[in-house]
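Comments concern the structure below.
A single protein chain has been omitted; all remaining protein chains appear in their positions.
Chain IDs A and B follow the sequence of writing; residue 1 opens each chain.
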Amino acid sequence: MTLNDLAPLIPLMVIAVSSVIIMLGIAFYRSRAFSGLLTLAGIAVAFITLFGVQGTRQVTSLLILDDYALFYIGLILAASFVVALLSSDYLEGRRENIEEFYILLLLSTLGSSVLAASTHFVSFFIGLEILSVSLYALIAYTRNELNIEAGVKYLVLAAASSAFLLFGIALLYGETGTMEFSRMSSGISAQGINKGMLLTGFALVLTGVGFKLAVAPFHMWTPDVYEGAPAPVTAFVATVSKGGVFALLLRYFIQVDMHAYPSLFGAVAFIAVASMFAGNLLALLQKNIKRILAYSSIAHLGYLLVAFLAGGVMRVTAVTFYLVAYFITTLGAFGVVTMLSGKERDADAVEDYQGLFRHRPWLALIFSAMLFSLAGIPLTAGFIGKFYIVAAGAGSALWLLVIMLVINSAIGLYYYLRIIVVLYAQPGHSEVSAVSSLPLTGSLVLVLLTVLLLWLGVYPEPLIEMIHRMTMRF
Amino acid sequence: MFSKHWMLIAPARCGAEMMELLWLIPAFPLAGFLALAVTGARMPKRLAAIIGTGSVGASAVVALFIGMHFISSPPQGHLSSQTLWTWIEIGEFRPSITFYLDPLSLVMTFVVTFVGFLIHLYSTEFMAEEEGYSRFFAYMNLFVCSMLILVLADNLLLLYLGWEGVGLCSYLLIGFWYKDHANGRAAMKAFIVTRVGDTSMAIGFILLYFNLGTLNIQEIMQRASQAWPVGSTFAVAAAALLLGGALGKSAQLPLQTWLPDAMAGPTPVSALIHAATMVTAGVYLIARTNVLFTLAPVVQEAVAVIGALTLLIAGFSALTQHDIKRVLAYSTISQIGYMFLALGVGAWSAALFHFMTHAFFKALLFLGAGAVILALDYEHNMFRMGGLRKELPLTFWTFLIGSASLSALPLVTAGFYSKDLILWYSLSSEDGSPWFWAAGMAGALLTSIYTFRMVFLIFFGAAKGRVSRKPGMTMKFPLLILAVLSIIGGFVELPRIPIFSEFVKTALPSAKTLHEGLLGEGMQQVIASGVSLIGVSIAYLLFLRAPLNVERFTSHPAGKALHRFWFSGWGFDWLYNKVFVGPFIWIARTNKDDFIDLIYGGMAWYGRFFHVALSLTQSGKVRWYAMGITIGAVITIGITVFL
Partner (left out) sequence: MPTAFLPEEYLPIVIFMVIILAFGLGTLAVGIVLRLRRPYQEKLLPYESGNPPVGEPRYRFSVRFYIVAMLFVIFDVEAVFLYPWAIVFDQIGLYAFVEMMLFIAILVVGYVYAWKKEAFRWD
């Protein structure tokens, strides 16, 4: 490792340094504005420095900064930026000492970015732990009963899942003698390998990753944590933490060539189908918006896995586009929840939204747009994303999975529309929707997200082009 | 000064870049719609009017420039297309947002933007007192945008988008005064009836795509003429299915019943959507896909027969209406019948020509009728009008010009030239027949009778109502312009100086005439002129000189029955209620719990069941969740290792 190797790591370092500076700042003088602005500036600078990374740079055997990693880091940074904006107004008045929130936010962003760039089990695990440890605190941040319950649940279960992951890594290392993704396949083809051990290792890694992605049957923590965490943090858990892990999963299984193991393929297919059904069926009659969105994210990860299973060039395109669409919609939906939440509790009951259109037509329209996109209605990014997934699945003749996906889209439509119907119904008696005025930054963010959503739904070409270029050099 | 300068250099310097502006034509109304929709009722009326009218005006100006350029230095092959972007790209399925300009779409674009602009201008005053002013303009702009997408579309998917878009706007605008439930029902009826046609058209599109493997209309036409011999099953099926769509949209037999009810919308809407533009979308569709219809002579024959029947049936119904707008509605159905007749006998350019002149004079008549209706405090019944020619002189004269054009009074009116062309081809074309010609002639007679019945009842005789409002400048101006167009619009295609059909011949094949000897073109013109003049005289005799004769006839039992029959539009509504709606509702009721329903009910039941079952797993207990992860790990290992 030389000084030259450090250059491509600048984006990651900017994030790390910002968090340290904020910590030092808080030690001497607490200022919400300072922490918040420095966080935003740090993320923005890191984002800009991403463009300075030229070509594909392998930094030791741990990290690689190629177009793929840069794209995902960019996506993660953008999402964190949105979360930071949303949370500044949300946290106000919910507890004292809200400055540390930003340190944790930056650290978990860093962890997720490391995941997107990692090519080695060590960086994988370190990234995952940086991400998770910060998340425990973030989830419990506003310290009401629900928060803490959610934080502790996440802590215990994430630690358990990390154990599975570590065991899996150990088995793989034991069989192949390497922790580098790229050298693993040559290690596998060597003679005298115990295939059972190898596959068990894969399965255990899948378990650990599956927990982070909240796919069935490792999904059960999701609704509790989503419901308990503060709304902006939920948005963060649903996007940033999953984005990094998914980027890693995709890179890992492409480099190890998952298609060489039909049974592993079968396991992922099982997880995909189980996630789609579990997510959609559990959301069906659910009355809590945050839980509905949690279940819906389980289902969406299931859809993503269908594209993941498809082979060929389409796979990366479909997955990446869908993930971008998913990021936008999820941030938007939780953004609306954040904006409407009162100080006592988050606006998470479906009744809170009854007749929202009457007194907050804009918010209702934005929420509808997000829900339409989640449901995959045309002219939204969600439709294009789903279309690509179906096309990718059909292109690889995964008919069973595609049929499951279509059935589940139909089921999903029910509960999305249920919320939309409520939005436009006669107003009920809810104190939440009577929040006096909406913060300006949050409103702007939501408008921007909606514009992006429709833009990608109507004119997806630039993004697709970008993804194509990225996959070329993959 | 600036604009003049620009106009001078435009054709010279801009060259092909001019065509690059094509996208602006639908973009302006779209932007207008978005601006109006976003601000909603908060926008001041004046600004809403400026945005609503200005956006359509701007696209009219762009259309004018592009048109001038197109005519002065035609692009290669007399067509140009502009691809904006590809929506999605998956294998062969590559629908792009591409606009296609050829003489056919140019003419349509012209009419839509210009007539659209005049009607918007008119509406700024006509709708001034209404609630939902900016909503009105938002819908109208959206309509213009959709209509432009429809005529400029290069592929079936985009065309379908425009097609459904205009349908949606039509629905929204018919039900504009939604507080009256009757209006909502009329809107619903229009939507559902046209939907029958749309479904057929959509199936047709799918059939074309799957058999020819492309969405691009020009490629489809090319491949169809190579792949399918004349009269082959696929060609006939595709043409017939598209015809279904055209019948619904253009209110032709048997799907014509929605148009008279659609008059529930504001009058400018009727002028723009239900007279000048949208209802002629069917004509456009058939003209655009004329290759298919040539490949399916049976269907083309059917087009002619339907056109002839429709023009007669609607003509008789128009005779008996009281409501001024319903007269005009039946007249529209009848005139589109003429266009279908022209399409059916292969006189493509004649149909387009009649579309253009009809857009001018029918919009004029609707706008004139609107002025009258407004003047008499929303009185629609012609029998409560009368003697208005003194009170509303400008309205009277322009209405008279429009009526003359509709009745095709010889030589000076646009309608004469276009209708004459159709009548001539219905006789002389390869596919023509004396029967078509006779039907057209009878229709012409009916047309001039009901038209002048309307003129005499409204503007002559004793004054019955009090004029409370006179049209202002913004209403008079469009009337004047349209009146001028209703006269000179016909001069672009004179016998032996066929400028218009020369212009469109690259897009639409010219008609093949056969039996020249049966009746010379000059002779047929003389007969047609005579017929329309006779019609006017009959109207004069029956409705101005001796109205008692008519009353005596209608009070006779047989006359009364006939009157009622015609008045109700030949009882189609009654028939459909008995044959379709009734049984459909009966089937729906009795069959509520049938097998199909059981599947859906079962799905819902299972959905709920599994929801409840799965919800039990969400106990909120960490140890159970950890157990879940473990079980999941065991399953995953089980599948990976042992499968």
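The rule is short, and it goes like this: a contact is a pair of C-beta atoms (placed from the backbone, for glycine too) under 8 Å apart; a residue touches a chain by one contact, two chains touch by 3 or more.
Not measured: the values here are computed from a predicted model.
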item	value
Selected from A:10, A:23 or A:40 as touching the chain missing from the view	A:23
Positions on chain A where the hidden chain makes contact	1, 20, 23-24, 26-28, 194-197, 199-200, 263
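One rule holds for everything that comes next: only the chains that are shown with their structure count from here on.
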item	value
Chain A and chain B: spacing of chain centres that average the CA atoms, whole Å	48
Residue ranges of chain B touching chain A (in the complex, touch as defined)	85-91, 607-608, 610-611, 614-615, 617-618, 620, 622, 624-626, 628-629, 631-633, 635-637, 639-643
Partner chain B, residues of chain A touching it in the complex	152-153, 156-157, 160-161, 164, 196, 199-200, 202-204, 206-207, 210-211, 216-218, 220-221, 223-224, 261-264, 266-267, 270-271, 277-278, 281-282, 284-285, 384, 387-388, 391, 395, 411, 414, 458-461, 464
